[in-house]
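Only a single protein chain was left out; the remaining protein chains are all shown in position.
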Amino acid sequence: MRTDYTCPPPSDPPKDTSVQTLGPAKIRSRLNRPQFVDEDARVYLYAGVKDVARLKGVNPSFELAGPREHIYFDTAKTKCAIVTCGGLCPGINDVIRAIVLEAHFNYHVSATYGIPYGLEGFIPSYNHALMDLTPAAVSRIHEFGGTILGSSRGPQPVEDIVDALERMSVAILFVIGGDGSMKAAARIVEEIAARRIKIAVIGIPKTIDNDIVYVAQTFGFDTAVEKATEAIRCAHTEALGAPNGIGMVKLMGRESGFIAAQAALALRDVDFVLVPEDPFELSGEHGFIPALQRRLRMRGHAVVVVAEGAGQHLLKRPEATDASGNVKLGDICSMLQAEIKSALDQVKLDYTLKFIDPSYIIRSVPASSNDSIYCNFLGQNAVHAAMAGKTGMIVSKWSGNYVHIPLSLVTTGRKKIDICSNYWRSVLESTGQLSYFYPEGCP
Amino acid sequence: MRTDYTCPPPSDPPKDTSVQTLGPAKIRSRLNRPQFVDEDARVYLYAGVKDVARLKGVNPSFELAGPREHIYFDTAKTKCAIVTCGGLCPGINDVIRAIVLEAHFNYHVSATYGIPYGLEGFIPSYNHALMDLTPAAVSRIHEFGGTILGSSRGPQPVEDIVDALERMSVAILFVIGGDGSMKAAARIVEEIAARRIKIAVIGIPKTIDNDIVYVAQTFGFDTAVEKATEAIRCAHTEALGAPNGIGMVKLMGRESGFIAAQAALALRDVDFVLVPEDPFELSGEHGFIPALQRRLRMRGHAVVVVAEGAGQHLLKRPEATDASGNVKLGDICSMLQAEIKSALDQVKLDYTLKFIDPSYIIRSVPASSNDSIYCNFLGQNAVHAAMAGKTGMIVSKWSGNYVHIPLSLVTTGRKKIDICSNYWRSVLESTGQLSYFYPEGCP
Amino acid sequence: MRTDYTCPPPSDPPKDTSVQTLGPAKIRSRLNRPQFVDEDARVYLYAGVKDVARLKGVNPSFELAGPREHIYFDTAKTKCAIVTCGGLCPGINDVIRAIVLEAHFNYHVSATYGIPYGLEGFIPSYNHALMDLTPAAVSRIHEFGGTILGSSRGPQPVEDIVDALERMSVAILFVIGGDGSMKAAARIVEEIAARRIKIAVIGIPKTIDNDIVYVAQTFGFDTAVEKATEAIRCAHTEALGAPNGIGMVKLMGRESGFIAAQAALALRDVDFVLVPEDPFELSGEHGFIPALQRRLRMRGHAVVVVAEGAGQHLLKRPEATDASGNVKLGDICSMLQAEIKSALDQVKLDYTLKFIDPSYIIRSVPASSNDSIYCNFLGQNAVHAAMAGKTGMIVSKWSGNYVHIPLSLVTTGRKKIDICSNYWRSVLESTGQLSYFYPEGCP
Partner (left out) sequence: MRTDYTCPPPSDPPKDTSVQTLGPAKIRSRLNRPQFVDEDARVYLYAGVKDVARLKGVNPSFELAGPREHIYFDTAKTKCAIVTCGGLCPGINDVIRAIVLEAHFNYHVSATYGIPYGLEGFIPSYNHALMDLTPAAVSRIHEFGGTILGSSRGPQPVEDIVDALERMSVAILFVIGGDGSMKAAARIVEEIAARRIKIAVIGIPKTIDNDIVYVAQTFGFDTAVEKATEAIRCAHTEALGAPNGIGMVKLMGRESGFIAAQAALALRDVDFVLVPEDPFELSGEHGFIPALQRRLRMRGHAVVVVAEGAGQHLLKRPEATDASGNVKLGDICSMLQAEIKSALDQVKLDYTLKFIDPSYIIRSVPASSNDSIYCNFLGQNAVHAAMAGKTGMIVSKWSGNYVHIPLSLVTTGRKKIDICSNYWRSVLESTGQLSYFYPEGCP
């Protein structure tokens, strides 16, 4: 029973939360006002007393992030590399900047390279030029959205990637990317281990959908929600502006409807929010179309927010995939519009539907102050972890602390809205949609 | 030869710029610190010396707007009505609010009614409830986008409208609407004249496309451009973020590409701006597709801004029309995307195209301060004009002055970008698109 | 050793975390899709494994917030009241709205009253009119900053307050206020207990300074930081725009410099951030003035952010207090400006200082989406707690969960920046100020 909207811990505890290391580390040289984190400082997985009781006192924990007294690399000879993969997200440049500045000013590394255009940048045949990320080069990049490195989708041969790392003499690789990139990072770690070379790989999870397990909230999510509310606000205005006005907004959310749910909560002008986690029927007594009709009859307008992955069970679709291996989603909004037209025309209800798809507008903007700070800490702690010789892990925030999570845990699944939680109940209350779906009372 | 981006005067002077009146007016009761405008105060049509010379000294002029010493109506017994028609636009609520407050506090009218949902609101069968617009009811409406009255498209029988006005004892009707609404207003004036009744009809032109002749710039246009630039900024970020990234933005502009042109000027990150006024070819030496390819080869990314009405000559389309009688536009962006795909696939150029359609986001937002002030003056001057017994006219801004323009002039055509002007040349310079269309020099 | 910037748990565990109740509660009537929280669901105080080890396995816990199956009040006969005290903060209206809607739609209370102008509103002699907070009355209030109830500072006789509650037949009082208001709330609870009446008092802590213990982050803080960064951005622009330009920004933060620290982290254009927690000297080898001079000589400009409570040890001041009993702070910024002038004039260094005091601009704005959602949950959970018969407690967020904290704990101290934490180290790194304070290396 949880009330938060952030990442709930799993009901089954992970078997292993230990982080790989490249080897023993040495006492580091003086760090500015050092506040070193002990190796045995850890953060509990479960904050809930009943969870721990249920598991008979078992409460796994994660390594606390932060600077270590013992460092693994000879920093002055160390070269870092950063690669950004997949779709854009507010704050990527902030993470890049934090890594570069931390590595330069606190660990005095000899260079940090930017790998251009995602994993493609490792492959010589693409012929992308490597970037030299000096403090000056990154000083104002956080003022802009996107990634200065460029990005691309899809995998590249892991051998070629490790070849490139060796060729560049890179000792630390930072991978900023989503689910697929974290899986790629795990394979890179395996290849590195197989070659018995000493390269650390640290992930910083990036996803606009906020769907990564063991990450309370992904960076950029707050900013994306703020932008999404602007689109919903406009849909509300349009809906109010016409007789039987319907404002429909499509938001990102392939398998997890967090953006849609969160934006609905923020604005409270939304009447229906449809997400992948909570399937619905189109017609029939408790279907969406009759519910929408009830709403229109009672209030004369309606605002519908649709996560792009909602209602996929209602669509026939070919099993196509994109370059990242994601299944191509069916177009739920077009289908809903067609069904609404058909149903309302039949009952001769004059209506106006305004469809807004803010699409990339919510993800290409610069990060808010809050997200920017978050990215800063993620980047700094990623550098601390790498310098201590950690590898095969990501930096995450858990119970308000920055922690190290093994890649093996992060790639085990996707975070989704728990539709039995108080969080989802709050969303449903804020929309009031149950009263239209179930006019005679909820089941 | 003009350099401004606002409404150029026509090359042929209008035959008549005189405004209709309902009859002689009387000395009005005391107005707060009156600064009355004389009836013979006028503003010249042409500010250009050569225009006047070409016309052998002829320089027509418009009535200057503002409060008159002589007023026509017995204000305490006067009822006003406001109707808003067509699509939304930033600032409508500001105009409504200004009319209500001016009519109430300065002329002490007995009531101002809001006609709900456009011209539909006059027709009893629609059964929309009339709104009573008190100062309290409108006090904060300018904080929100849209129109509190609601709107609708399409004509209604002019007899029914005038019947309704008579039934409600309305003496003054304010029509906030676009080209079609101004034509409807003209017909209402005719019907009123035919019935020999005394009802003033004043228009306040509203169009997101800024395409009304004799109006230097329509209200809400600045705000819409500001929002449009946000979308373009994101398209630029997306284009930079992928190898051969193309960001394409669709903007409003059915027959006039002012929003696209203006936003391109504001941002200067746009590489191609396509508007209805400047037709282009798709293929061939000087076609858009080869130009885009040149751009990608040279710079690795491209931002394309497309006014919805651009390139219609390239599309086969059925002659369908919407409720307002506007011809339904072909989908230029889908066609461009298909052509780009076909051409770039053929030359095996890997690219990523991100399409952003901000659609209603740019028109449903509240007005900027600047637009808000403009709307305030339009509303106040509309009331002044009506109270003086003017009818069949709109309020406009010309050469920095608020003026009265006869409806007969406003409905004579649409304002378009003059593609031989310095304005359009500046747009083309800011995009640099000519160098891609004509790599060997312009014709 | 912690890395977060939010509320650290105390090093000594609280003696008692149990929440008072008014008496046993009954099974409640049907709640919409109920997801009841068990009474024994609790959230651990410590998330850090070493903290728990140090305390030999002791880990106190807080009640988990959320709807209870057993409710204490006969909801249909229950009247609620809301009072807002002290200074403004983004999100107050959001909390009010959430309470009103939750109490109305989920518990069907008979009324919710708004107490006007803080505790003054309880005192008949002030003659403020009680407000009836219906769902319609609060529907759009979250679009505006401030509090629709009005506020005031300072205490009122606790007997008069409880008299008023009895007179109004109020069963539940929600107090939205700061440190002083929580103390007042505690006294009201005592008086209620002494009278053996059944009135629940629930606090929702509000402080722009984010200085309340056992509250990870107060609502509105994120929004305030976002606005604060706008002022700093301008100070940076001004500093860059003049030879030896100094931009100085004063920010709120009487005893805790969280806003200043957080804004400095967000923007990373700040060169010095001065907070109450980290005292500094003015002159001498490691004083602020020489440090500023070093900065100017090296970079030609400087941005200084000062929390209003910083450097109070450097000021002689009378021990005056304001209406809330807060000690009046000395004017650190004027003093710094005078000292800078004196020092730089002496060395004939031409400089330009631009001082920006955004003051109320950062606290009077509407809440961001993120804060708005947070306020929504706080308000809903406050109602759940009250309905279950809880009293003498606040709603807080801890380790990502909403919890109940006894008022007795919250009023034990103030949250301050731990200047030995990694958080403060990050702030200092982002400003680089240590290198100017200690040019030959930190102590």
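Per-chain numbering from 1; labels A, B and C assigned in written order.
Assume a residue touches a chain if its C-beta (ideal position, glycine included) is under 8 Å from a C-beta of that chain, and two chains touch if they have at least 3 such contacts.
Remember, predicted model here, so these are calculated numbers, not experimental data.
Student: Among C:112, C:151 or C:391, which one is in touch with the chain left out?
Tutor: C:151
Student: Going by the contact rule already stated, which one of C:139, C:237 or C:326 would touch the omitted chain in the full complex?
Tutor: Spelled out, the listed residue whose C-beta touches the missing chain is C:237.
Student: Name, in rising order, the residues on chain C that touch the hidden chain in the full complex.
Tutor: Interface residues of chain C facing the absent chain: 88, 117, 120, 126, 128, 144-147, 150-152, 230-231, 233-235, 237-238, 240-243, 245, 352, 354-361, 363-365.
Student: In the full complex, which residues of chain B touch the absent chain?
Tutor: Considering the whole complex, chain B reaches the absent chain at 1-7, 32-33, 35-38, 40-44, 46-50, 52, 61, 64-67, 102, 105-106, 142, 216, 222, 225-226, 229, 262-263, 265-268, 368-370, 372-373, 376-377, 380-381, 397-402, 420-422, 425-426, 428-430, 434, 442.
Here is the rule we go by: only the chains that are shown with their structure count from here on.
Student: Looking at CA centres, what chain is most distant from chain B?
Tutor: C
Student: Suppose each chain is reduced to the average of its Cα coordinates; what separation in Å results between chain A and chain C?
Tutor: Between these chains, centre-to-centre, one finds 29 Å.
Student: Which parts of chain C, given as residue numbers and ranges, touch two or more other chains?
Tutor: Where chain C is concerned, no single residue meets two or more other chains.
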